[in-house]
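With one protein chain withheld, the remaining protein chains of the complex are depicted in position.
To keep things simple, chains are lettered A and B as they appear, and every chain counts its residues starting from 1.
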Amino acid sequence: MAMNYIIHLLIYFDIYVIVALSLNLVVGYCGMLTLVHAGFYAIGGYAYALLTLVLGWGFLPSLLTAVMLAATLSLAVSLPAWRLKGDFFVLATLAVQALIFSLLYNWSDPNAPLGTWNNLTNGPFGISGIPKPKILGFTVTDSHSFFLLATVLAVLCAFIVWRLTSSPWGRVLVAMREDELAARNLGKNTRMLKVQALAIASGLVSVAGTLYAAYVGYLDPSSASLEESILMLSMVIVGGVGNFRGPVIGAIVLIAVPELLRFLDLPDALAANLRLAIYGLLLVLMMHFRPQGISGKYRLS
Amino acid sequence: MQIILNGLIFGLSIALLAIAFQLVYLPTRVFFMGLAGLYVLAPYAGMAIQQAFGFWPVSLLISLPLVSGLSVLFEWANHAPLRRKGVSDGAHLISSLGLYIILVQVVVMIWGNDPKTLRTGLDSAFHLGDSVLTGSQLLILCVSTILLIIFLMILRVTNLGLRLRALANNPVQFALYGYNIDVYRLLAFGLSGVFVTIASLLTAYDIGYTPYTGLSATLLAVVAVIIGGRNSFVGPIAGALMLGMIRAQVVWHFSARWQDAVTFIVLVLFLLIRPEGLFGQKTRIEANIL
Partner (left out) sequence: MAMSEKMLLRSTRNKATTEPPHGQVLLRVEGLKKAFGGQDVLNGLNLELRQGEVVLLCGENGSGKTTLLNILTGNMEPDAGTIHYTADSTSRSYRFPRSWWQKLNPFDHFTPEFVTREGVGRTWQDVRLFGTQTLRDNIAVAEPGHPGENPVLSLFARHLSFRREIELNRRSDALLTHLGLAGRGTSSADKISLGQTKRVAIARAIAAGAQILFLDEPLAGLDRQGISSILELLETLVHEQRGTLVIVEHIFNQLHLHGLVTTNWLLEDGVIRRVERNGGKDNSEHLVSAESRGVSIQRPMWFGLLAGDGAEVVDQPQPRGAWITRIRRSGIIKIPLKPVLEIRDLVVRRGPRVIIGIDAQDNQTGFSLIVNEGETVILQAPNGWGKSTLFAALCGLIQPVAGSIKIGGAKADKLSTWKRIHLGLCALPSDHNVFTNLLAEDVLRLSRNTKAIKDISLFAKRTCGSLSGGERQQVALASIPPGLIGLYDEPFAALDNENVHKFHVLGTPGAPSAQLIFLPSHT
């Protein structure tokens, strides 16, 4: 029992690490505060759910399609980023996030079957009975093998992020964050850079969304909610942006907090709210006492 | 006519909230998301007080200073210390989001998250030509219009209004004239609290409230600010009225559930085509940067 509980936590940790590392690519390396990340997370999950449930696709083709879809849709954020800076970019991401949520919530019709044009998302009722991953004829049913799958994917995503951020591409990304005008005057196409970074980050987070949908087996629009985006943001900010360790630490802290609360023996409903309140408090306290995060050098600006 | 009237009334309630946002944003440049938390708190606090005293003016008299006081506390305990540390705008925004989350979760923990309404019993209806207004809509119409007119008068005529406009325009020079910026910032937060309380109570009286209405209402107000012009107090009112009309049209022609989608499409269009808003002017600096 205890073993299963730990496996369960570790699977969540894998998912959160992918989320935090990909978000860090945008927030930490590009210096662009975004609130739309949960939207792409949910898009990944929904794409996987619909492709497997309705079309009967396997895990890998669904995953790849989800990644491509999220990466393409990230243009909705990266094109406004050409013009908008600071608070107003945050607002534009908020707008896209509200749009995605609204689509997932409203693209439904109780009279039409799930997955048809009239009822793509099943609206507020969500999609249940999402199949377990099927890879090359082998179905991942028990949590141990799912943990293996999640870990492989998390390590892969981490490797991609690490390789990219330590490459010349990552170097230009940091230069753009430091001084976009100076980077442009060195001949760097920062517009293209933003498109690339957001597409990669959105593609990666859709992997996390896919894993979540496959693990829990149920998905509703709340996974695209603003609260979810804020949670993701606090993970990165608590850990520290702009480096590799920070997001991982942030993911650990944000998994640990609710688990520690469990020992307080609170009623379930209260514990969930207290958990969110603590995340909020963490955000405020981090801004006051350690704006660069637990393990960061670079301050968000 | 009915649609326009509905849109106008909804627009007025957004306008109050937009003014609350601008009152903080213009003088302090704090992107005040804590406003959404205050918006959530106001009707719950009002309801609790009303149940204790059973008389609505008392409830208003207590909840108004309570919410403004909390707003002032946000500045005093959070934004002012952050400003002294010289942090970025992003840090203000994030900490303000944090305050919002805390406030909402506290409200849920105390009062639960079921939808509620301040109104008891059925609403009365009034006929205005060929359109119908409910009593609470009429209340919103009157109170908001009066409040907005008073506010604009204060802003134009009184010394206090002049100082608020000056602080919004050039805080450094304002301080060089010997004005205590900290005091005026607290004042701005307090006034913002007054506006958010009234906006929230009116809407709660009309259509009810849940702990989650605050964020979407505040976002609407911010959208109104952007499309109206973020460097003015008048622009957001126009923006809010326009937004109200658009949303009413969407309800009429399509369905209420697409309101948010259309709102944010309007926002994106404005951000891309006219980022300075309806009433904004491009300054020399902004016009120069490609």
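Following the convention adopted for this analysis, a contact is a pair of C-beta atoms (placed from the backbone, for glycine too) under 8 Å apart; a residue touches a chain by one contact, two chains touch by 3 or more.
The structure displayed is predicted, hence computed values, not measured ones.
A.B. asks: With the missing chain put back, one of A:Ala47, A:Leu114 or A:Ile160 would touch it. Which one?
C.D. replies: If we include the chain that is not displayed, A:Ile160 is the one touching it.
A.B. asks: Out of B:Ala48, B:Ala175 or B:Leu278, which touches the unshown chain?
C.D. replies: Of these options, the touching residue for the absent chain is B:Ala175.
A.B. asks: One chain isn't shown here. Among A:Met3, A:Leu136, A:Leu186 or A:Leu264, which residue touches it?
C.D. replies: Residue touching the chain left out of view: A:Leu186.
A.B. asks: Can you list where subunit A touches the absent chain?
C.D. replies: 160, 163-164, 167-169, 171-172, 174-175, 178-179, 181-191, 196, 200, 242, 297-298
A.B. asks: Would you write out the residues of subunit B that touch the absent chain, in ascending order?
C.D. replies: Contact residues on subunit B toward the absent chain are 159, 162-163, 165-166, 168-170, 172-182, 231, 283-284, 288-290.
The definition used in the following text is that only the chains that are shown with their structure count from here on.
A.B. asks: Over in the complex, which subunit A residues touch subunit B? Could you list them?
C.D. replies: 33, 80, 83-84, 86-88, 90-92, 94-96, 98-99, 101-103, 105-106, 181, 226-227, 230, 233-234, 237, 270, 273-274, 276-277, 279-284, 286-288, 291, 299-301
A.B. asks: For subunit B, which residues count as touching subunit A in their complex?
C.D. replies: Residues 31, 78, 81-82, 85, 87-95, 97-102, 104-106, 108-109, 215, 219, 222-223, 226, 257-258, 260-261, 263-265, 267-268, 271-272, 275, 289.
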